[in-house]
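Here's the structure we're looking at; comments come further down.
Below is a slice of the complex: some chains, not all, each in place.
Chain naming follows the written order as A and B, and within any one chain the residues start at number 1.
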Amino acid sequence: SNPSPKFSSKDKGFSFKSRGKLQADAMFASEDYGSGSEIRRVRLGAQGDIDESIDYVAEIDFSNKKVGFEDIFIRYRLSNATTVRIGHHEASVSLDDETSDSNHSFLERSLHNALSLGRSVGVGFETQGEWWSLNTGLFGKPEADNNPGHNEGWRFASRLLVTPVKNEQQTLHMGFAGYYVELDDETDYRLSSQPENHQLAALFDTGSHSASDIRYAGIETAYQYNNVLLQAELGQQTVDYMSLSDASFVSGYVQAAWVITGEQRSYQRGRGSFGGIKPSNGLESGGLGALEMAVRSSYMDLVDGDVYGGKGHVYSLGLNWYPRNHLRVSANLIHFDVTESLEAQPQGASNHRGNSLVLRSQLSW
Amino acid sequence: SNPSPKFSSKDKGFSFKSRGKLQADAMFASEDYGSGSEIRRVRLGAQGDIDESIDYVAEIDFSNKKVGFEDIFIRYRLSNATTVRIGHHEASVSLDDETSDSNHSFLERSLHNALSLGRSVGVGFETQGEWWSLNTGLFGKPEADNNPGHNEGWRFASRLLVTPVKNEQQTLHMGFAGYYVELDDETDYRLSSQPENHQLAALFDTGSHSASDIRYAGIETAYQYNNVLLQAELGQQTVDYMSLSDASFVSGYVQAAWVITGEQRSYQRGRGSFGGIKPSNGLESGGLGALEMAVRSSYMDLVDGDVYGGKGHVYSLGLNWYPRNHLRVSANLIHFDVTESLEAQPQGASNHRGNSLVLRSQLSW
């Protein structure tokens, strides 16, 4: 089922497999909130095994005509139950965040994803037992214009998962995650999010303010019954600002996805995430592929203390057609309703309500 | 004849082929117009089939140490006669523009190419009959620093081609193209061109002025008789400026290329373009490769209304040696003569006359 070539060479155990992704989007929004097209993601990379117990991934993103780092790490299997990954990778704190954008039921992750840490250089441990797994990582700050000769701060993240039910028909997943970030003294902190549409302005935005540290706690759950997947997350981030009052920001979502043609997503227990749809009746075998419908309701509140970063809801309706492996065509209808977005005043106003439609053509291998 | 590996994997129908290009240039100009060297293009990418009726291309350019998007699209064959491509690709408006820089008889395209639209994200249809083909596309604006929350404008382009004569010896090609661009309100428009030498200053330059929309109409023709190829194009672009008088800009060229060693370029009817030279007697079989000579005369007039963007001629003499497939060594001798370049005053003057020599070493696969 692996499309791109993977071969063993004379060098025992070493393998190399090309990776790639391209997503082309078109967007229309009501009320003059914008319209346009973009290459949402274009990525090239490689992955493979170095040894029986060592593998690697290296993937670069070029969207927005900038260089972006995706997974760039080496992973060592210390025992059957434990691996360690060293390099640029994701701090594991959320189901939504761990789900690959290629496999996600929606075109963008939920508002709640703004509270995730994303990728940076660090060391991550993954351990698992019969019905649980634990991911723990210690990281530096995300790569940017490096500022040599400074202390760049550090970040610690942990996520505990339990899977009380896991059989061919059903999966019940529950998780608890937390992180702590000590910021570089000279770094301003800013939390912002577009309303689940990458081509709209960031209607949620705390603005930039100097802060010393950040804490997060979150819970998540998911239940899959054959071709239906329900999931929900809720999290709170607390920021110790330097000159403003400390503030707590909250976000969460619930979503349901139904694969009309019957396919079931796989579940990876170690990192706790669901895989993509592989059409059982794709174009290559004369079929019409798979079809999926999904609905989501998200909420975020960035208004606390001295910060008026916006609060409100986003509702999304998604339709995905998977003509065959590697291909996907999607449409998302998104309604947003945000108030008290005073800090950054995106689009020159503090209250925002409207609808938008996003179309995407995707290839990934 | 395809050099880089293409393989079918377990995944039925999917194939992956590496693409690459590197061009290293050296340049010398008279009259203190400059000298230097550069990596003109360095590209890495992939292409392949996803299915019998679906294929993809993804190629990134890194020249000038910046990320540039080349072809990044998925193409679906709707019927024997019709395909649709979705993603980042060229608006088909000119023979010169459609000819790959790797295959072009000159190191740079003609002045006239400044009137072409280039690539952006969009949907393009290609249809063909016995002796004609039609390319039509709807696009967003070229990718740049995205400006979320705005209407980014759109562009429509169409090109009709007829091939009244097409046999083993002769090809007669005629084309008619037009486009319409509605600009984003906040975008200034600028039309500029170097004198067919990428390392010289842009001697043609309208400067940046706010505009609302742009129209273009062009005609083209080509006649190939065995190893000789003649081609010519002429086009006019009209710009509706916001605060300046509207202006029309004109450009055209005629060129002749003679493959001394006898090889004939292939012709692709769908998009209407000529392919490259494949030496029939390359180094790999003990031969000396192929040799081509080409001459071109180009004209451009960017002086109209309130705009003094320069007008004048460029004459080029080109010599190409193709030692074997994938390799090319070229020299271009270029004479330029431009007047009334008042808008931007490149090199601190408004009239420019001089000669330049460009050398290139090229590998493409």
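Here is the rule we use: a contact is a pair of C-beta atoms (placed from the backbone, for glycine too) under 8 Å apart; a residue touches a chain by one contact, two chains touch by 3 or more.
All figures in this text were calculated on a predicted structure; none of them were measured in a lab.
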item	value
Copy count of the single sequence across the entire complex, 2 present	3
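The rule we apply is simple: only the chains that are shown with their structure count from here on.
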item	value
Inter-centroid spacing, subunit B versus subunit A (mean Cα positions, whole Å)	38
Of subunit B, residues touching subunit A in the complex	5, 7, 9-14, 16, 18, 44-46, 50-54, 56, 58, 60, 66-69, 72-74, 86-88, 120-122, 139-141, 143-146, 148-152
Subunit B-touching residues of subunit A, taken from the complex the two chains share	1-5, 18, 20, 22, 24-26, 32-39, 42, 44, 62, 64-67, 194, 198-202, 283-285, 323-327, 346-347, 361, 363, 365
